[in-house]
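What you see is the complex with one protein chain gone and the rest in place.
And now, chain A:
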Amino acid sequence: MIKLDGVGQVFEGRAGRVQALDGIDLHVQENEFVTLIGRSGCGKSTLLRLIAGLLPPTYGGVAVAGEPVTAPRRDVSFMFQRPALLPWRSVLSNVMLPVEISGGDLDRKKYVERAHELLELVGLDGFERRLPHELSGGMQQRVSLCRSLIRRPKVMLMDEPFSALDALTRTELSEELQRIQMELATTIVFVTHSIEEAVVLADRVVVLTPRPGRLREVVEIDIPRPRSLGQNAHLTEVAQISAHLHALLAEKQAEIRPVDAR
């Protein structure tokens, strides 16, 4: 579903050239859940923006559903760290924003129905007419999740969407996200800096090295779903993999040997 071939990104800043990403080769299968982890500044958010078509890669190829990415696509949704809701729009109207922007070719009535279903799915039925500032941070991020689901995306790109939430809300939302992914069969690439979150959510965890961001290792997570960050039936497995990932992330620059993880 997503194909990255030798992707690299160089930023020309005032302080000179910064190599953010280099030689990224990665294939994400349809309906796969991939998490990206790495230290801050390793280019994981940049990688997500390349896939979204928000940023053209300096070199290498990015393709989604077999087509090279040159601009944002309607069947790819992006979810941010903060809810990014428009403060003057009601919950329902925020969820409907992507439909409105797509314009007249969509059957609006059908999508309003779908918006109601999605809000119910995340436990926000009855809040349709509220304004964002009347909701808690967790509820706002749920609205944001509904918005990114409204156009039935093939691919969902998520940039640390739960990192600003409290631990309990985070646990709930990561369970909801797994359920939603199984129900709706979407492909998800999820950036996080939480090792545990990466392990619990992913089919595969991609570990990036910092400056420049290269693939350090791709770890398959073979724990049956649904998995939970809270009352966890697979505590030992999660702990083992987490320990391994922790070791990878703690490596000093000199010890790092990038791998070809195709």
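As a convention for this text, contacts are C-beta pairs under 8 Å (C-beta built on N, C-alpha and C of every residue); 3 or more make two chains touch, one makes a residue touch a chain; residues count from 1.
FYI, contacts and distances are computed from a predicted model.
Suppose you had to identify the omitted chain by its UniProt name; would it be "Sarcosine oxidase subunit gamma", "Amino acid ABC transporter", "NitT/TauT family transport system permease protein" or "Calcineurin-like phosphoesterase domain-containing protein"?
Options "Sarcosine oxidase subunit gamma", "Amino acid ABC transporter", "NitT/TauT family transport system permease protein" or "Calcineurin-like phosphoesterase domain-containing protein" narrow down to "NitT/TauT family transport system permease protein" for the missing chain.
Could you tell me which of A:S77, A:Q141 or A:T171 touches the chain that is not displayed?
Among A:S77, A:Q141 or A:T171, only A:S77 touches the chain that is not shown.
Touch as defined at the start, partner being the missing chain; which of A:L131, A:A164, A:L184 or A:I223 qualifies?
A:L131
Given the contact definition stated above, which residue among A:P98, A:G138, A:P161 or A:P212 touches the chain not shown here?
Checking each option in A:P98, A:G138, A:P161 or A:P212, the one touching the absent chain turns out to be A:P98.
By the contact definition given up top, give the residues of chain A that touch the hidden chain.
Touch with the absent chain occurs at residues 52, 54, 71-74, 76-78, 80, 82, 84, 86-88, 97-98, 100-102, 131-134.
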